[in-house]
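These notes are about the structure you will find just below.
Only one protein chain is missing from this complex, and each of the others stays in its spot.
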Amino acid sequence: MSVDGLSRHSELRAASVSLGAHSVRADGILRLVTGVYLVLLFAYLLLPLIYMIAAAFNMSRFPMLTPWRGFTLQWFAEAWKEARLWHALGRSVLIGGCVVVVSIVLGLGGALLFTRFRPPARSLLYSVLVSPILMPGIVIGLSTAIFWDRTLQLPGFWGLAVLGQSTFISAYCMLIFMARLQRFDVELEEAALDLGASPLQVFRTVTLPYLRPAMYSAAALAFMQSFDNFNTTLFTIGNDETLTIYIAAKLKQGVTPAVNALACAMVATTIVGGVAYELARRREAARVARRVRAVDA
Amino acid sequence: MSSGQRFGTLGLLYVILTCGIWMLLLIVAPAAMMMDFAFRPFLPPTEWGSAADVYTLRNFGTALGDEFNRAIFLKTVWASVVTTGIAFVVCYPISYILARAGRSSWVGIAMIALLVPFWINEVLRSFAWQLLLAHDGFFNQVLVGLRLVSQPVDFFSRNVGVLIGLVYTYILFMIFPMYSAMENLDQNQIEAARDLGAPWWRIHWDVVIPHAKSGLASGCIVTFMLAAGSYAVPQMLGGTRSLWFTQLIYNQFEAINWNMGAAYAMCLVVLCVAFILVMMSLFRVRLRDIAR
Partner (left out) sequence: MTNALAVRDVSVSIPKGEFFSFLGPSGCGKTTILRMISGFIAPTCGQIRLDGKDLAGVGPHKRATALIFQNLALFPLMSVADNIAYGLRVRGAPAVARRRKADELLDLIALSGYGDKRIDELSGGQKQRVAIARALAVEPAVLLLDEPLSSLDLKLRQHMRAELRSLQKQTGVTFVYITHDQGEALAMSDRIAVMSNGEIEQIGTSTEIYNHPATPFVATFVGENNVFEGRVSGMENGMAVLDSEFGPLRARNPKGIAKGMPALLFVRPERVRIAGAVPVGAVNIIEAEVADSVFEGVSLHILLHRNDSSPLRVSMSNDGEMPIPVRGATLRVVFAPDDAVMLPKGSTA
């Protein structure tokens, strides 16, 4: 290498070293910023809930954590005694149960349509059936109320809420079933047919067992979405109340920690149920995947 | 072998009936009827089908022509855009971090920490923020206590509370599509870019964002639509003076003027569709890429 080249080479090296040092410093700053960001983010996410739950145990008239006036469970007792709350809870469960049934039936039909048949105008059909997911809940609620009132003079009541919610929850169920069905080996159905099973038997003995994990997912998702729903239910429930409607109404009247207590109970149930569900789902999916994968090998 | 033989008449019937009922009775008919209502004047039942019952644009005129309504509409649009923007900025880093972290154990915990608030009702979540942002709520106590402000801050006016609440409520809808889109990015591309000397912001601009385009667009669209169509959050965190467009819809509904309500609802739908189209051209994605 010539002298000239040597000096240029060392120039470059010096530049890259300083650049390296520069980037190491920049890296450090980036790491710090990321750490701060993460702390802030998770605080932002969890703080309101923690505060709300903790305030339910405070003896103050207005739900707040500070000043702390002493530990009490009176708000829970107050909430427990409210008959209206139990009625609303019952309604939520009733509607949730019905929505699970309706959405699974409809969603499965849709999923079968797109995975087993070749319907004409397939993408148009698909867009129409999936569209309720993208529609604002209010629009679905309003249109449902308008339609049933006008055609059948059906006023707002829990059944209408079931219909309104099912419109879009069925789409979610359909997507879950389609995801599961797409990995299904159609030859299994053919083998069953070939061995003498009627189409109904094939469905019952081969397809449905395969769909079982998806059924659980769909049912859990449908129930959760129905239970939590507010916008669509608001327009279709009429004078009746679900738990979410009840909470909103109560809050409009005036805030007491009894609502906190209720919120606390709901959060606790949701967390326990949700975590249990997640763990069960992962375990079941892994088990089935292992068996199916081994057979394909 | 015909479809009938493969699936049985029962199977065929099941599929046709369920999809038919679902599509026609639950989706198409209510939508069509709502559109019909939007173009008709509000009349008592005795006058249905009479001479006064004609198609008219009067409802829309009131919906958007009236200054008060228009102001609310524009405010809703603006606030939803801001919400989407804030959510985008807030969610981008965490989505990226989670996507790059792969399968390590803390990712599972982080996921659950993200999911848990999401399982809780939006009404309750808005209520929690109401507690925090109230006049003598937590934040004000801290701010006044630390002498950062002399008087408690009113978070509810000027939409601050609503924005915080909206971003909070719909954050998962932004994170999830982003995360999915980023997850399948080949780590090698990032390594290559870094190796070539690109600073971190260039890596994102040139490599990550183009790859995750459809997920980013999807997240923005869903967040905007949820924000614009949100009812509970603005109701509880919006303060008494400032209304959200959805509250207009509900007011008309309660007043039995479903025709006006339908007109408002259609404005909302058109708004959402317009936003989708804008996003699609901005990010240069097609509808196919967004529908997950």
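The chains carry the letters A and B, assigned in the order they are written, with residues numbered from 1 in each.
What we mean here is this: a residue touches a chain if its C-beta (ideal position, glycine included) is under 8 Å from a C-beta of that chain, and two chains touch if they have at least 3 such contacts.
All of these numbers come straight from a predicted model, not from anything done at the bench.
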Using the definition of touch stated at the top, determine which of A:I140, A:L193, A:L221 or A:L251 touches the missing chain. A:L193
Missing-chain contact among A:S131, A:Q201 or A:T256 belongs to A:Q201
Sole touch to the unshown chain from A:G28, A:P119 or A:P209: residue A:P209
What residues on chain A make contact with the chain left out of this view? 185, 187-188, 190-199, 201, 205-206, 209-210, 288, 290-297
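Going forward, only the chains that are shown with their structure count from here on.
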Taking each chain's centre as its mean C-alpha position, how far apart are chain A and chain B in Å? 15
With touch defined as at the start, can you tell me which chain A residues reach chain B in the complex? 19, 23, 26, 30, 34, 37-38, 41-42, 44-49, 51-52, 55, 62-66, 105-106, 108-110, 112-113, 116-117, 125, 128-132, 134-140, 142-148, 150-151, 163, 166-167, 170, 193, 198-200, 203, 224, 228, 230-231, 234-235, 244, 247-248, 251, 255, 259-260, 263, 266-267, 270-271, 274-275, 278
Interfacial residue positions of chain B with respect to chain A in the complex: 3, 5-8, 10-11, 14-15, 17-19, 21-23, 26-31, 33-34, 37, 90, 93-94, 97, 112-117, 119-125, 127-132, 134, 136-138, 141, 168, 171, 197, 199-200, 222, 225-226, 228-232, 235-236, 246, 249-250, 253, 258, 261-262, 265, 268-269, 272, 291
